[in-house]
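The structure under discussion appears below in the form of structure tokens.
Complex shown without one protein chain; remaining protein chains in place.
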Amino acid sequence: MSTAELEHAKTSAGLPPHPERATMEGRNKVLGFWLFLGAETVLFACLFGTYLALKGSTLDGPTTQELYKIPMVAAATIILLTSSLTSVLGVLGLHQNNYKKLMFWFGVTVLLGAAFLGLEIYEFVEYVHEGHTFTSSAFGSAFYTLVGTHGAHVLFGITWITALMIQARRRGINLDTAPKFFVASLYWHFVDVVWVFIFTVVYLMGKVG
Amino acid sequence: MSRGKHSARLLSIFAILTLLMTGCEEPAKTVFDPKGSAGESQLDLIMLSIYIMIFVFVVVMAIFFYVLIRYRQKPGDNSIPKQIEGSMKLELLWIVIPIILLAILAVPTLSTTFSLAEEAPDNGDALRVKVTAHQYWWEFEYPDLGIKTAQELHIPTNEKVYLELTSDDVIHSFWVPELAGKQDLNPGKTNTMWLDAKEPGTYAGRCAELCGASHALMNFEVVAEDRSDFDQWVAERKNPSSEPQTAEQKAGKEVFTQNCMSCHAIDGTKMKTKGDKGPNLTGFAKRNKVAGLMENNDENLEKWLKHPDQIKPGTYMPSFDYLNKKDMNNLKEYLRSLE
């Protein structure tokens, strides 16, 4: 099979305009995932609440004003927001039944996600050097639990999307893989939205006071 | 509602019920027979809610039994009953009536909630007691009087006493059923409540929040006395007779200094340290109970000193089984001389 033929096989003709909702399995998956995101929202709300209750308990460690470095976090925010956009472009590729576009934009999404994660790890290492650790105070525990749980979500997201891309390489876009990509992009947006809240509630409000 | 109306009601309903419930037993600390105004206002609410609820229950049961008897299927009757969708009027009825009943309960609920939350006045006249809970004993400190004691909370009658409640370790809850409902003692947080006693007497108290192995045994007492008796108690506590008199007591004090002093304090003696890990033992001989639990006599004291863990599982008090008979007797002599 030539490469051209292979590409053609991957974007099988005759897919409906919204392949993720074309089957009962697909519809169930999308709805179920929305509901799951509802549960995740509550989970993060609880962690936010815990953080807000404990952010003043810094003991001898640095306070939020001393600690947070807004420029670096802002850069991370921009990276993650961009990745949300690229995942939208990926889904656009899915809807246009355009295999190449799908793979390219989801690939970019994964790279941006990895860059965000790298920055976050660097940030954490910095903090630990400044005496702000998981066990140093109630503030430390709450901070790392909230931001770390988000980081774990990003990690899971990039692993997941990577796995889906491997699947798509083998099977192309079809009624089975389409809902998976769609749902993964939903997840990615959710992770992004949570980060917007973390950036506002934790970093910006932490800097203000 | 007045106190007199209470007694009548209580006698009529609950005395009978209580007797039925318990046979010949008399419950020792019932919320149905409050001896303080906090407990009384709580009982008012309890009784009000019980009356409303009995009304609801009776109405439901009347319909219930009528329906069950009237509409049981008769043998051989296979007709199909009329299928009714519902009735707007009826359904509105059982939305509106409960709302009215709840409103009747809600109004006194709110006013009592706020009156019970009253804080100590700032003028300094009020009697304040700092209550600190420990696994498994109670510390009572009178900051304005400079007294620290344990296991027995002494209060004057007919005066509001303002409690500041906190905990040294885990969460406990302060409950004297006859005087007032409970309030939690949280580590790192001070809660307040007030109580008073209208009659002199000894009122049993309990820890009401699971606090570890000996939660069931974390008992204490509130001793309410007339103002003059209370003042005398205060005077005694301020000038305790803690110095040993006899040779045995002197030897006992020696044993105490070697074994007990790091955890327990006795005021009015010239001891080098004053331990605060265990109850303050000043005036121990005048307390009703050993360990807040057993009658204060020689035998129980020895039991406690020898095997505290068998009496209160998980207590921090170590066993003093290793003391020889003479030392043990001297120690007991000394402790039982503390007035």
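In this document, chain identifiers A and B correspond to the written order of the chains, with residue numbering beginning at 1 in each.
Everything that follows uses one rule, which is that contacts are C-beta pairs under 8 Å (C-beta built on N, C-alpha and C of every residue); 3 or more make two chains touch, one makes a residue touch a chain.
Note that contacts and distances are computed from a predicted model.
Considering only "Gluconate 2-dehydrogenase subunit 3 family protein", "Phosphate transport system permease protein", "MoaD/ThiS family protein" or "Cytochrome c oxidase subunit 1", the record for the omitted chain gives "Cytochrome c oxidase subunit 1", by its UniProt protein name. Of the candidate positions B:159, B:184 or B:327, contact with the hidden chain is made by B:184. Counting the whole complex, the residues of chain A in touch with the unshown chain are 24, 27-28, 31-32, 35-36, 38-40, 42-43, 46-47, 49-50, 53-54, 56-59, 134-135, 137-142, 145, 149, 163-164, 167, 176, 180. Mapped onto chain B, the interface with the missing chain covers residues 17-18, 21-23, 25-32, 39, 41-43, 45-46, 49-50, 52-53, 56-57, 60-61, 63-64, 67-68, 71-73, 77, 79-87, 90-91, 94-95, 98-99, 102, 105-106, 109-110, 112-114, 116-117, 135, 169-171, 173, 175, 177-178, 180-184, 186-189, 191-192, 204, 206-217, 219, 313-314.
Operating definition for what follows: only the chains that are shown with their structure count from here on.
Measuring from the averaged C-alpha position of chain A to that of chain B gives a distance of 53 Å.
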